[in-house]
Each structure stands twice: as structure tokens, then as C-alpha cells.
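The structure appears below as C-alpha cells.
Selected chains from the complex are presented in situ; the others are not included.
Labels run A and B following the written order; every chain starts at residue 1.
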Amino acid sequence: MIRVAIIGASGYTGAESIRLILQHSRAELVYLTALPEECGPVGEVFGQFKGRCNLQIEPLDLDRLTGLADVALCCLPHKVSMGFVPRLLDAGLKVVDFSADYRLKDAKIYEKFYGVKHTDTANLARAVFGLPELFREQIKGAKLVANPGCFPTSALLGLSPLLKEGLIETDSIIVNAVTGVSGAGKNPSGRFHFPNMNENLFAYGIGTHRHMPEMEQIAGEIAGTDVQILFQPHAGPFDRGILSSIYCQPKRKVSSEQLSALYRKFYAEEPFVQICSDAPNVKDVAWTNYCHIFATSVKGRIVVFSAIDNLVKGASGQAVQNMNIVFGLEETLGLK
Amino acid sequence: MIRVAIIGASGYTGAESIRLILQHSRAELVYLTALPEECGPVGEVFGQFKGRCNLQIEPLDLDRLTGLADVALCCLPHKVSMGFVPRLLDAGLKVVDFSADYRLKDAKIYEKFYGVKHTDTANLARAVFGLPELFREQIKGAKLVANPGCFPTSALLGLSPLLKEGLIETDSIIVNAVTGVSGAGKNPSGRFHFPNMNENLFAYGIGTHRHMPEMEQIAGEIAGTDVQILFQPHAGPFDRGILSSIYCQPKRKVSSEQLSALYRKFYAEEPFVQICSDAPNVKDVAWTNYCHIFATSVKGRIVVFSAIDNLVKGASGQAVQNMNIVFGLEETLGLK
């Protein structure tokens, strides 16, 4: 059994990680941590776990970690995470980090979008971007996996076949995405107060969303050239899921049939990516680690729809998938 | 034109009052007040009023009120309201007060449920309970109307024909109610954070909800005897509406047909109470000042369903109805 510590277990991705590890036949929870004011029996912090898990969520004590756990799922916020990851690694744990702190290879871009100096560039250099469909081989030997953001996961899975094939102009990609509200985290705010958010839909992070440089960096790696993405997120009145509607300019004429064939071939061996023959439903991927994609040609453009659950394939499920790869387990374990 | 001031305009009932007065052909908004930190152009405080109302929401200046307005819709919270109402009355305004401060005739019960001493018992004695279907005559001459709570409105309209007829045992009434989340007000909290409240339903205020004594007092007045009500509220994942499902023990056998006839006769002249021939839908009364009621006999019990919009008939709409009565206008003005 792989012994799992969840650092920052009191948020939504923490809860989702607990849920998934509870269902995992080869991994077990051994340690759950949070800020002191958010600690307590896990069944009280999250009513959904009443009777399902008897652990306490405790304040983090790094000294206890060595020898206790094999891997840390680190669900700490951006900027906070890089203060703890080095110590988790020093304690001998493998780390799957959910924050953005190890995703942007260029510390300058990190500093621009996150407004702080990067304090752990050594591990940043070693971290692997945890999108298994694209970087499985590097993940296998990794000590530190930077778990991708939810929007980048959805967008990059939708764009990769086109970028790899060099099929599209890389300076004019538009990613219009709508996320469920769990993506906003568990802290109450006026915007996400039920009577404000219910029956609502709005754009946010216009021109400034932090997932934009992450998408562009990985898209650039895949394409082998600079990629410009206009990424526009929206929030919609549902709990789980992201639908990215992606608009691209093809370099040459390509039919819907060719696109379908390309995508099916590209993802033929991937357990968690399914190519649809019509527009995907967010609800079909909710509560699963699957990504449903449909690519087609419309009026000379390529339009791609890519749907995931932001908390599963966009966060905790992908982390478990990465953990499975790192430890040489069957990749789908606990995620079927 | 009746000149309307809304005191405490920055909350949900304030907004709903603004919306209704904007549609009113014989009333106009002249003054909107709120706490300093919640002030600003009304179209910025509430995006829904952009271009529809050019007033500012301002900190309350009592000196300005005299001569400026004819009536105050006072949307201040419980306990706060009784500090302002006397001054609004002194300034020569009629007042429709939304708080509980003038609803409970027995200051001792007020003090028990609200935990503070009542500081305006003089006006408490003069206040009229603003349920027009039961107290229209008293409202006509009133200077101070205590606008009923949302749950009591729904429950009392459902119960009144039975109580007036002496048809039911008064020691064993059960009111099981579900409210939409706008009833919880605009302040964000974990409980009503969208990802927690969406797809959820729960009971609250078990045995302690403050609307219980209010129901019992008015029910007692109607019945002419002491009435005991077990009132149990729940919150459900929708914006607007209350459905009260009411269970009573009849004193003598009564058929569904008799109940239907009783209710239709009781409310025959009431514009805003409609007797249904099947279970009412919360959605049919949402955004309206109507109450839909269905009463029937089930296994020897009487079961009554009563649906209103908590923000309209349960608050701002009823206040406008009361205002219309106080000023001798057609009662349905602005509420059709």
C-alpha cells in the first residue's frame, strides 16, 4: 500500500483527493493536514466522510512525515506551496503539487502573474508537468510532479493533436471556457453566494487569468514554437466541470473526418481521453477522470470542445493518475 | 405620487422594494439609504438597476427625511429597526417595517427570541400586523405597519380558514416549510456558498426559529385561543419561494370538497390568494405577490400546501400592498 499524506486537506481539492484515495485499492490515507483553524475529525470537517474515514485533519508537523508517508498530495495555495514542497521532498516523499508554483518553467513569468519572487527555483527546474497524456515518460521517474491547472488540462488535451501536427496557426487560438463553481474554492464571497451565482453566468479574469501563461508554455513545448492563446474563462451555475470551446485557424484545409481520425489516433491508447462524435456534455465527465473531446471543421475554422471535471481530471484525479505512474501502478487504479 | 424612502436599501428586500416601486404608477423612489460602506449609485450597488434608476444609495440623514418622503419602507435588520422607526414616525412618515421588531405584541417573547430588550414598546403597542387578508381594516388607518415574516405569511394564509372555522385541534399543528436561499440574505457564508448549497437541502432553526412565536401569536388571535405550532424550516437550492406543507388534526370529519369550498369562500374577494385544485408550484408564484393554496383531506388529517415568493408576498410585495392600503390606493397597484 502506498501511504498518502494530503497537505492542505481542508479545501475542495483536498476533499476530492480524500474521496479518491478512499476508493483506491493500493493506496491509503495516513496523514491529513490543514491550518489549525480548519482541523478536526475528517468526518466533521467534511460531512460527506462521516463514517468513511476516521483520521483527524491536523496541523502539519513536518517531523512526523518522514517514514510515515510515501507521497504527499500537496493541495496548498499558490505561493504557499513552494514554502513547503522542498521540505516534503527533503523528508523523502514524492510530491504531487496542486499549486501553480512548479508549473511555469520561467520564474519571471511566474513572478509577473503571481506577484511574488519564486523561492524554490532549484526544484522548479526538476519538476515535471503532470499531464500524463503528454508527459508520461518524464512523470515515471519524477520526484516532484506539478499537477496542471484545470483549465490548461482541458485546453491542452483539446489542442495537442493540432499543435503536434502543426495543423493550426499558433498566434490566434481562442479558448472560451466555462467552469463550475467548485473551481472557485471553498471560501465564501459575494460573487459565489448562492442567490448571486444561481441562475447566473459571467466572464472573469479577462486578459489576466493565470492559467493563460501555463497554457501557452505547454502549448509552445508541444508545438515547438511560440504559441499565443486568448483564454477567456467564465463561471456557470453548476458544481463540477469545465467545457472549453476552442477556435483555431487551420494552416491548410482539413475536414471534420480528418480531424476525427487525427484525434482518435492521437489518443488511441489513452484510457482517460475519449473522442466523441458530437459535442460533449459536462455532465458525462462530472465525477470522473475522463476528458471528452469533439473536434470539427466549421466555416473554415477548427472548433474543438473539451470537457473534464475540474476537481477530478482537473485536479485530484489527475494527481492520483500521476501518483499511479510515479509508483509504477496501473494508471487507472482508483479512477475507474 | 407617493414619495417612498427605502431605509436599508442595500439588501435583498431593499432591492426587491426598489424593483417594485419602479413599476408602480402612483409611487416613486425619493430616498435610498444604507450603511456607508454599502452606498453608491443604485445601478452599481445592484447591477440589475443600471439605467433603470439614477438615485444614489446614501447614508441615512434623518433630517433630510421630513417633507422629502411620505412613507418609509424600513428594511433594517431585527433589533436595529426599533432604533430608527420612532424617528421615522417623528419625521411624519408612515412606516412599513420589515423587521420583527413590531410583530410580537408581547415584548417578553420578543426579548426571549431576539435576546435584547425592546426599546420602543410605545410604538409596538400601536403597530398593526400587515397581513392584509386578515387585518385590512386596521392597516387602513395605520401609521406603523409591521410587515409579516415570510414563513408566517405563507403559514398563516394556509391556516386561517381552518382556525377561523375552529375546524382543527390547535395544539398539534405542524408546518414543514422549504425556502429558497434569498431568504438567507445577502451576506456570504459557508452554508450558502454556491458549491455547498447547490444540489443540497437541509433543515435549520430546529425548534428555535424566530418565526414560530410570530405564527403562534397571530394564529392565536385568529383562532381566539392559544395555538401551538411545530414550525420546521428547510433551505432548498433555488432563489425564490416558500412552500409550506401544513399538517392538522381536524376536530370533526371534513372532506376535501368541503375544504376546497371553505377556502374558496374564505378568500373569494382576495386578489392575491388563489385556491388551487392540486398541489401548488413554487415557480408559479415566484416573482409575484400571489399565494397559491391547496387544502385536502388525507387519511383523516387535513393537509394544506401554501406557496409564496419570500421576497414579494413574503416581504417587499406585501409591503407595497400595505402601503397601497395605508394610502387608500387600489391594493393591487404595482403588483399585477
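Keep this in mind: contacts are C-beta pairs under 8 Å (C-beta built on N, C-alpha and C of every residue); 3 or more make two chains touch, one makes a residue touch a chain.
The shown structure was predicted, so the numbers you read here are calculated from the model rather than taken from an experiment.
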| item | value |
| --- | --- |
| Homomeric complex, total chain copies (2 given) | 4 |
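Note that in this section only the chains that are shown with their structure count from here on.
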| item | value |
| --- | --- |
| Angle of rotation relating chain A to chain B [CA atoms, steps of 5 degrees] | 180 |
| Whole-Å separation of chain centres (CA-atom averages), chain A against chain B | 46 |
| Contact footprint of chain B on chain A as seen in their complex | 12, 180-182, 184, 186-190, 192-199, 237-239 |
